[in-house]
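Mind having a look at this structure? Questions to follow.
All protein chains but one are shown in place.
All chains are identified by letter, namely A and B, in their written order; residue positions are counted from 1 within each chain.
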Amino acid sequence: MSPRAAWRLESLGFGDVYDYVAGKLDWMAAGLPTEGTNAERPRAGGVARKDVPICGVKERLGAVRDRVRELGWDAVVVVNDERVVLGLLRSKELDADPDLLIEQAMRPGPSTFRPFVFIEEMARFLVEHRLESSPVTTSDGRLVGLLLQEDAVHESLPHEP
Amino acid sequence: MPREIDRNEVRRLLDGGAQLVEVLPPSEYEEDHLPGALSLPLRQIERQAESLLQRGRPVIVYCWDAA
Partner (left out) sequence: MNRFLMSHDVSAALHCSRCGTRITECAFCDESDCREAICYGCLNVALGQEMQQPHAHGG
C-alpha cells in the first residue's frame, strides 16, 4: 500500500517522498510508542519485567543458578553482548548438573514475543499453555524483559477506574 | 522515484521537519499510528493530499508492513 501511495504522491508533484516500507509493524516491534485508541491498552513490553536476570552462554550453570535464586528469580535469559536472546532457563533447566555450561543446559532459541502484543492475548496463551513466563524481544531479537504469567493475568483483568 | 527508508531514517527526517502519513484505512489509523502521523488513506490521496500536506516539505508514507 505504501509504495503505491508514495508513487501517487510523487505523480501529484510532491517532490520529496519517502516510503517507510517496513511500516507500523516494524515501528511497534521495535518497542517504539504509538498514538491512538490502543495506546493506553497494556501490552507485553510494558508489563514484562526488565530486571530479569541474564547470563552468557559460557557461564557455569551452578554459579548462575545461585545468583539467580539469590535474587528471588527462578528463570534466567541467555543473551549475548548485544542483548540478543540466545536461550532460556526455567526452574527445570536450572536444576540440572551445575557443572554444565549454560549453552549445554539452556533451551536454545525460545519463542519470543513482540512488545506490542496486547496483554490479554499473552495472558490467555500463557495460561492455556501453562507457561510461567515468556521472553519479550524487539524485532532484532534484543531482550525487552521477561513476561510473567501472573503479571500478564493481573494486567489483563479489568481495573477499577 | 520514492526512496525506501528504515525507521532510523524516519526519525532523522522527522527531526528535520518531514510530514508523516499513514495510508491505511481510518479505523486502523485510529487504533494505532506513529506519533504525529496524519491519516491519508490510499483511496483518498487524490482528494485530500493537496489540503492535508504542505508542498516543499518531505513526506514519509507508511502502512502496516512490507507485505
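Going forward, contacts are C-beta pairs under 8 Å (C-beta built on N, C-alpha and C of every residue); 3 or more make two chains touch, one makes a residue touch a chain.
Just so you know, these numbers come straight off a predicted model, no measurement behind them.
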{"item": "Residue, one of B:14, B:52 or B:66, that touches the chain absent here", "value": "B:66"}
{"item": "Identified contact with the non-displayed chain, of A:8, A:65 or A:114", "value": "A:114"}
{"item": "For subunit A, residues in touch with the removed chain", "value": "1-4, 25, 29, 107, 110-111, 113-114, 116-118, 121-122, 125, 128-131"}
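Keep in mind that, in the parts below, only the chains that are shown with their structure count from here on.
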{"item": "Between subunit A and subunit B, centroid-to-centroid distance (C-alpha), Å", "value": "27"}
{"item": "Complex contacts: residues of subunit B adjacent to subunit A", "value": "1-7, 9-10, 13, 18, 21-24, 29-37, 40, 42, 45-46, 49-50, 53, 55-66"}
{"item": "In the complex with subunit B, residue positions of subunit A that touch it", "value": "1-10, 12-28, 30, 32-39, 116"}
